[in-house]
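Notes follow the structure.
Apart from one protein chain that is not included, each protein chain of the complex appears where it belongs.
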Amino acid sequence: MTWEQLGGNLIQGLILGGVYGMATMGLSLIFGVLRVVNVGHGAFVMVGAFVAFWLFTALGLTPIAAIPAALVVGMALGFLFFYSVMRRLVGAPELTSLLATFAMGIILEEVVKLIFGTEFRGYNWDVGKMDLSVTVLPLAKLYAFIGSVAIAALLYFWFNRTRAGTAVRSVVEDSEGARVCGVNVGWVYALSFALGIGLTVTSGVLLTMFIPVGINPYMGGVYTLKAFVIAVLGGLASPYGAFFAGVIFGLIENGSYSLFALVPGLEPFAMTRFLSFAILLLILLIRPTGLLGTK
Amino acid sequence: MKLDRVTKRFGGLVAVNEVSLEIEQGELIGIVGPNGSGKTTLYNLISGIYHPDEGRVFFEGRDITDLPPYERAHLGIARTFQISRPFGSATVRENVAVGALFGTLHGQIGVEEAMEVADRYIELVGLTPERDKPAGALTPVEKKLMEIARALAMRPKLLLMDEAMAGMHPKDIDKLVAFLRKVRDEEGIAIVAMVEHIMRAVVGMAERVMVMHQGRKMVDAPTAEALGDQRVVDIYLGRPLEEV
Partner (left out) sequence: MTRGATKYLPLLPVYLIYLVLFLVAEGMPGMWQLMAMLVFYCAVGQAFNIFLGMTGYVNFGYVAFLALGTYGMALSIYHFHQLPLGVGIVLLGLLLAVVMAVLLALMVGAVALRLGGAYFAIATIGVNEGFRYLIEGTKIWGGSEGIIFSKQLLDTFGREVANKLSTFWADVSVLIIAALAALITLHFIRGKTGYALMALREDEEAAKVMGINVTKYKLIAFVTSAALAGLIGAMAWGLKLTYVFPPEAFDISYTVEGIIIVMLGGAGTLLGPVVGGLLYGLAKYWLTVILPGFQLLIFAPIIIVVVVAFPEGIVGMLRQRLKGTPFEPFVL
């Protein structure tokens, strides 16, 4: 690999990683607050991708307009699932919430399948390219990256500067203590779950810039796996840990794709998917609290 | 059992600070301290749920600091929990049988024998009528007794009890104390009882008392002397022993 290729890889990996990071923040937020692993994560990503696809092809709206739309759809789904199901499962054995979120994901996939069918779809938001000499970067990807960073920054502001955000943080640290201090813990659970799902669905919009023809009801599985690798890497309960772990993961994935492509007899796309799993096992083996975790 | 200057921190908080403690076979010890003084953390360090940041833990002369909880249980360390933790859907008998199957007798007895051992200890704590009920359906006091039976069925050498007498009627406490003394005499088990308030139990049972305060060992002396210690009276009891 030449230095130019390496530079190009780093840039592409950084861009992709930023979006991966944002796509994992919702998962970490939900785990941090409710101690629930959202096994249906990828299905919510898929919903976001379809929101972007539908707005673009049916109404001619750009993905920029799809971001707030996806956030609204996601939060609505989040509140719906929380008040119908999750509310009853907070604090119940882990098994129940794992099975429930898993089943939620399946329901979403099957509903979307009913509406759109199973063929792969895509749309092309062509806003030009940028030639960086080491690589050519479609501006759509750059906008997705900027959107991810902006959303992460907004979330940071919300956590640290608003009353609701502070309440959420206090529950993450000590839910009993927060309850005693007058925080409405039930509402914090509902809000965090809805916000977590909202963020996840929104990330689906951003991810469509990277998959020109990869939108399909069952596209989520691979993102569930990637998000889990990233979340564990970032310490599972920390949305910011997740964001930075996402960047690391993006760099690894992009770099490894180029490396796998150099080895004859390997199918690089499938190998990067296998790599996610290998990295996951490795982290769980050496440092289950995450690379960026404190303990 | 010996703790050699063990320390456990959580973030910036020092929960247990350089505590040393020696327990001889057959001793009856009371550990007294207000909520948050580090008592439960100390138990978790002895039973192996936590690993100390500093210091070592010894049992029968052997360094067990790095042993997992189940191996410590095999050596003879048993405990009960502050808030009872029965295996709720299983019956009282099955709960106690778990103790017999996996305690110091592990590998030596089968399920049938474990049931017989369980029945014996259930009878000793007076829960025979409750034997086939799900443990989750017991009253809080019955759950405490069930936990004691379950721990004793492990045939331990050291029994750590965490607030085992909280919420009990004074008469039942006296009965339980008499029972524990008898178990100590017959089986040579060292028993450590940890309490927040009930001085009656400490006075009645313990021969030695350790008082903890803010993660440190403040006093470690024979019962009467420890409870009469001016620092204990000042900081913890607030009034002299005679009035308790």
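Letters A and B mark the chains in the order given here, with residues in each chain numbered from 1 onward.
Here is the rule we go by: a contact is a pair of C-beta atoms (placed from the backbone, for glycine too) under 8 Å apart; a residue touches a chain by one contact, two chains touch by 3 or more.
Please read all numbers here as calculations on a predicted model, not as lab measurements.
Within the complete assembly, B:I49 is the residue of B:I49, B:L124, B:V203 or B:V233 that touches the hidden chain. The chain omitted from view is touched by exactly one of B:V14, B:A90 or B:V183, namely B:A90. Summary of contacts with the chain left out: across A:I15, A:L29, A:A100 or A:V188, the touching residue is A:A100. For chain B, the residues in touch with the chain missing from this view are 47-49, 68-74, 78-79, 81, 85-90, 94, 97-99, 101-104, 106, 110-112, 114, 150, 154.
Chain A residues in contact with the hidden partner, per the touch definition given at the top, are 31, 35, 37, 39, 85, 88-89, 93-96, 98-100, 102-104, 106-107, 109-111, 114, 221-222, 224-225, 228-229, 231-232, 236, 260, 265-271, 273-274, 276-278, 280-281, 284-285, 288.
What we mean here is this: only the chains that are shown with their structure count from here on.
Separation between the centroids of chain A and chain B, computed from CA atoms only, is 46 Å.
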